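I'd like to ask you about the structure that follows.
Below, a portion of the complex is reproduced, with chain positions unchanged.
We just call them A, B and C in the order they show up, numbering each chain from 1.
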Amino acid sequence: MYINRFLSPVIVYFYSWRMVLFSLFTGSTAILLYDYLGWQWVAIPWLPVSLIGTATAFFVGFKNNQSYDRSWEARKVWGAIVNNSRSFATAVRSFTTCSPDVEIESAAAENRIIIYRHLAWLYALKKAMAQRTSWEHKDRASERQRKALQRAQAPCEVEIAKYLPAAEHELIQGKNNQATQILDLQSQHIRNLRRAGALDAYQHVALQNLIAALYDEQGKSERIKNTPFPRQYATTSTLFIFVFMTLLPFGLLPQFVDLGEKFMFLLIPFNMIVSWVFMFMEYVGDISENPFEGLLNDIPISTIIRNIEIDLKEMLDEKDLPEKLKNYAGTVY
Amino acid sequence: MYINRFLSPVIVYFYSWRMVLFSLFTGSTAILLYDYLGWQWVAIPWLPVSLIGTATAFFVGFKNNQSYDRSWEARKVWGAIVNNSRSFATAVRSFTTCSPDVEIESAAAENRIIIYRHLAWLYALKKAMAQRTSWEHKDRASERQRKALQRAQAPCEVEIAKYLPAAEHELIQGKNNQATQILDLQSQHIRNLRRAGALDAYQHVALQNLIAALYDEQGKSERIKNTPFPRQYATTSTLFIFVFMTLLPFGLLPQFVDLGEKFMFLLIPFNMIVSWVFMFMEYVGDISENPFEGLLNDIPISTIIRNIEIDLKEMLDEKDLPEKLKNYAGTVY
Amino acid sequence: MYINRFLSPVIVYFYSWRMVLFSLFTGSTAILLYDYLGWQWVAIPWLPVSLIGTATAFFVGFKNNQSYDRSWEARKVWGAIVNNSRSFATAVRSFTTCSPDVEIESAAAENRIIIYRHLAWLYALKKAMAQRTSWEHKDRASERQRKALQRAQAPCEVEIAKYLPAAEHELIQGKNNQATQILDLQSQHIRNLRRAGALDAYQHVALQNLIAALYDEQGKSERIKNTPFPRQYATTSTLFIFVFMTLLPFGLLPQFVDLGEKFMFLLIPFNMIVSWVFMFMEYVGDISENPFEGLLNDIPISTIIRNIEIDLKEMLDEKDLPEKLKNYAGTVY
């Protein structure tokens, strides 16, 4: 997630240069064909171009809207994970220590295991979100950016190992969905507390409900990760914009021809500006489509998880807190 | 659900060829009437065509938006089915084994029956989603695609028989809504556990609430399956686009006539491009309308169910896991 | 709810003929005034007509969107009624038979009364939805359609009497809101079961919560029924479209005059097509506005209720199931 008030010009440049080259090429071609080769019929009427523009605008606008919605939904899911994490940690500590027979200190050790396992669950979920899918950006610039952001973080595997008892860590190896199985371990641990009488029947169900809430948010996050923005919409948007951009300079020709041969070449810069505007518009949707692809516009789950880590450890009164994550070139990741 | 970044050209071709032929025909007709027969009045003013275009654009845009919303709602429902399945399985195992008097191993056999019945419920629901309705696509290409995707899967009936005790399997035969009756069997099983004292009053209600949650998601899935995108909107969209496409080449004529007789024929390719763009736009909505019609753009419920199967069997520590479903030509089904 | 893929031409004709006549009249008037009377000033500039068109388009589009939303919300409410009905029936049967002291057969008779009363509640709600309000369609064709659909159904009063004990049926006569009072009877019945010790404290509250959920859905259904699409928006949409349609042929005149006197009359068919498109667009919103007015585009509550009836009776293992409702000329009601 980029957090400076305005995108840095460098980022705008990286997003734009390819499109600018493309539009300089189409613009020059139009002038060349018309003026040097004298193919005057390439100055096509504006009307069909304008109609294609309308359809394109609809699809691009739709894509931008839905990309934003996907992002904001993903952000809400991870916001709910924050809230449920706090509620879960607080409830575990409250419930296991509410019987007058329990020594609060000895229960604290037990709670620590549960809360650490919760942190392991967070990192297991992060790991699942970091898998690459077939519809994510794979161009060179994206890969470079992805690597730069990853370099600033410890691997999920290390964090999971840190927070999970060794036996359990081994157990979940090779499981299909580790986060699911870690929550199941929580459920079994709580069941054991109930067997031992450390929780009453009512608290047992209440904690089980909190685990169900965590399953809900995990599932929602997986749903957004694993369901692409429907490809029929996305492809159509890209297709239409290329058709539009290719026809644009030819549709603009009659207008610029009117300026006289001397200034006809003004078509090239203006075609470039217009093309850039439309392509950039489409590109903004494109780069906002996948909120977990490890790039600039992601939901910053590493930072969110780190903040949960700090909050929960502060609840446990631990002193050795992990550091808050720093921005990387204006980007929270 | 198609999962490659861009739709393959083959798919675009299959969606498009009929429209392209139609627009070549209308374009040629316009030229023919104007130029060869000399009916100059067929070069109608653009204004009425443009007005119809506006109305068409509204309806097509609306259809695209709502089709997407229907799809995404269906995806959410099946996401919730995943979450509730995990919560239900975890809770059943936790609740039936939390009394210190219970041997965890012996309870496990009982739990296995319940969890298997849950898998049968999933396949019964899938079976209901696979019924054909009167508003789904029935053209030859769709039927071919549907069969290709079905061939990769075992019939629901087989899976249901596998996961349901024989007596129960017979019982639900001939029931109007099998999924509903399977959940009722779950409810009775849990009631029996309560009668036998294996659950306390509180856990009984908690599990009954989870069954209610499953009824909710089943009902939502059935609602989307059995309620078409309102036909008055869908028909109007199709009707308007055909009126628009038929008038389009005549409205474009005056523009292309201006290019001189030599280049007038350019109307034909440009009419084709514009027609294709508008029809394709409408078609994208059309093929996204029904999320459970067994085609390319469906919610991939077979894959979702298989993943639940694997997760739940891993919870039961079973070794003999079913395989993950493979894509079929870029399509998750 | 119409369920064929495309509206039948008959329906389109019935929706359209009045508008077509109106537009033929306005188009002919324009030609007459201009050509025969020679009032050339009736060929008004297009600009003001276009501006009114923009405002009209906004209102018509808004009406179409909101009508769809009202319909879909109503469909969701009745979907939730299905889900809650199943959950309620299952829970009642589960809770009343979970004590080891209870004979399941004798409890079943009691449950049957409760579940039948639930069916009576459904028909009481249907009856409330069938009242006519001051903003619903009252034209002759609508009345005819309404009667045809009603003829296929038994009167609600008969169904209520069938499912309610005679004493209770009398009690609710003359009550202001029968559905509300039937749910209150459910609540009292359940309270009596609790008094008799057939339910524990916890189950009592759980069933009371399900009754609250049914009150919620009942109230939502009543809200949509009794709150019109705000008349200030609806009237404005109709008003604007008539202003637009009246001015349209005059605004089109200058365009068609250019075709020469011989082909000027083409204004009449083109004015008709454009008028029809815009009026049909507005009409689609108009007929989708009230989801419970007993017409073609209603939410099919009779069918929904019948399906609940079948499901619940199958749960009770009854053999004498009512038949599924058949479509009436492509319409599910």
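Methods note: a contact is a pair of C-beta atoms (placed from the backbone, for glycine too) under 8 Å apart; a residue touches a chain by one contact, two chains touch by 3 or more.
Not measured: the values here are computed from a predicted model.
> 3 identical chains shown; how many in the complete assembly?
Oligomeric count for the entire complex in this file: 5 copies.
The rule is short, and it goes like this: only the chains that are shown with their structure count from here on.
> With over half of the numbers shared counting as same, classify the chain B/chain C interface as same or different.
different
> Using mean Cα positions, find the chain sitting nearest the overall protein centre.
B
> What rotation angle takes the CA atoms of chain A onto those of chain C? Round to the nearest 5 degrees.
145
> How big is the gap, in whole Å, between where the Cα atoms of chain B centre and where those of chain C centre?
25
> Would you kindly tell me how far, in whole Å, the mean C-alpha position of chain C lies from that of chain A?
Spacing between the chain centres: roughly 40 Å.
> Could you list which residues of chain C touch at least two other chains?
Residues of chain C touching two or more partner chains: there are none.
> Touching chain C in the complex: which residues of chain B?
Of all residues in chain B, those touching chain C are 41, 44-45, 47-48, 51-52, 54-55, 58-59, 62, 66, 133-136, 175-177, 180-181, 183-184, 187-188, 190-191, 194-197, 201-202, 204-205, 208-209, 211-212, 215-216, 218-220, 222-223, 227-228, 230-236, 238-240, 243, 247.
> Applying the document's contact rule, which stretches of chain B touch chain A when the two form their complex?
Checking each residue of chain B against chain A gives 1-7, 12, 46, 53, 57, 60-61, 64-65, 68, 71, 75-76, 79-80, 82-84, 86-87, 90-91, 93-95, 97-100, 200, 202-203, 206, 210, 252, 255-256, 258-259, 262-263, 266, 270-271, 273-274, 277-278, 280-281, 284, 287-288, 297, 307, 310-311, 314-315, 321.
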